[in-house]
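The complex appears here without one of its protein chains, the remainder shown in place.
Presenting chain A:
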Amino acid sequence: MAEVKTERKSKEICLKEVTKKCPKNRPLTDSKHILRKRLPVCQPKRNKDIYVTNKTSFKAQLNKCEKLLDAGEPEVIIHGLGAAINRACNLALQLKENHHGTVDLDINTSTVDIIDDFEPLTDDADYEVNNRQNSAIHIRVFRTALIGTLKYAT
């Protein structure tokens, strides 16, 4: 998960930028532009990766994690970005509590580069890009007591 912070040399090699970068704390609204958020760079999306959002109900996310653990997955990785960090922590802690200490947490934090596009509203304006960073959390929830699959348990 630390790869997120690797240097961005490669970007400079391959891409010639046309749009100018704007100052770091650019106001989000502008008379000439409209903000369009881009999807942040994702971590891998395997079966065990769970990306937490604030829109999905907490219960559903919890159920999803528990199902995965019950199906014999040795570890679940919960990712939370920005405002969802809080919820990711809650989710992990709740899992720990529900499993009575048979799972443990391994917590990593990172910073994610986020790009916002500013789409022009008038003919003479150009696209602008705002690079900002946001913090993210990656919680590895893993079993300490290795019991087999609970698939057939009643």
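Just so we're on the same page, a residue touches a chain if its C-beta (ideal position, glycine included) is under 8 Å from a C-beta of that chain, and two chains touch if they have at least 3 such contacts; residues count from 1.
Quick note on the criterion: contacts and distances are computed from a predicted model.
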UniProt protein name of the chain not shown, from "Ribonucleases P/MRP protein subunit POP1", "Translation initiation factor eIF2B subunit alpha", "E2 ubiquitin-conjugating enzyme" or "Actin-related protein 2/3 complex subunit 5": "Ribonucleases P/MRP protein subunit POP1"
From A:45, A:67 or A:132, residue that would touch the chain that is not displayed: A:45
Contacting the left-out chain in the complete assembly, out of A:37, A:67 or A:132: A:37
Touching residues on chain A - with respect to the absent chain: 3-4, 6, 8, 10-11, 13-19, 36-39, 41-46, 53-55, 57, 113, 115, 117, 119-127, 129
